[in-house]
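Just dropping this structure here.
As you look at this complex, bear in mind that one protein chain is not there, while each of the others sits in place.
What follows is chain A.
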Amino acid sequence: MNELLNFLPRRFRSFFYIRSVQRDNITGRERGISLNRKILIVEDDANISKIIKLNLNLVHFDTVEAYGGHEALEAIRGHKFDLILLDVMIPGIDGFELMESIRPLGIPVIFLTAKNSVVDKVRGLKAGAEDYIVKPFEALELLARIETVLRRFGREETLLEFKDLQVFLDRREARVRGRPVDLTVKEFELLVALLKNKNIALSREQLLDKVWGIAFYGETRTVDMHIKSLRKKLDLYEHIKTVYKIGYRLED
């Protein structure tokens, strides 16, 4: 459908895309289908593709894998994606060429590249990529970048759900079985960090960095204190696990 809008100047086009996406969300909600956001992974190395998929599935993204340019094109035609992770060097149609077909759809793209050269980054960003990530990368970094790009595109989740816990990001409110729970600012942010990296163990340093910022580096006891109060306030003794030699993990 969106291709039909190509006669419009680009800045008007995106207006229509967003509307159509929102409508889809509403119908999805009504039908009760999974509302997970969907990401296309275009990567020719099967192992790398798999590890990305595993990590994304952990935090409840739906994923589709494509190992080549032509497969990627097919996938784009068949599904609706919230984001595309695109390796530049893929067989068939290369990443830059593929961008030509993706750009009119208004789907944000993050480039995966082995090259750490400025020229390539600039070329990628110029081709219309939202961001790039240089291999080898850590899963947490990838997830953080995906979140940032999705937020920029207004596809950020406003509601995080875990068991009978609901977290409204826009209102900064947490409810357990519909009943509001009083959380401090740091407790709330710590909870969000754990929810967003569900099933992934985060070290105390990583949590400090995400919630308190670099300035608090080294004061890992602060994290332990807040985790303790979160477990107590939300009754998450079962689910916030202490991981030996690493840190904490929210498990469902």
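For this structure, a couple of remarks:
One rule holds in what follows: contacts are C-beta pairs under 8 Å (C-beta built on N, C-alpha and C of every residue); 3 or more make two chains touch, one makes a residue touch a chain; residues count from 1.
Keep in mind that, in the parts below, contacts and distances are computed from a predicted model.
This figure omits one chain of the complex; the name its UniProt record holds, of "histidine kinase", "Glycine dehydrogenase subunit 2", "Acetolactate synthase small subunit" or "Chromate transporter", is "histidine kinase". Within the whole complex, the absent chain has one touching residue among A:166, A:199 or A:229, and that is A:199. Between the chain not shown and the residues A:94, A:147 or A:173, the one that touches is A:94.
In the complete complex, the residue from A:60, A:80 or A:115 that touches the missing chain is A:115.
The chain not displayed touches chain A at residues 44-45, 47-48, 50-52, 54-55, 58, 68, 89-92, 94, 114-116, 135-139, 199-202, 241, 243, 246, 249, 251.
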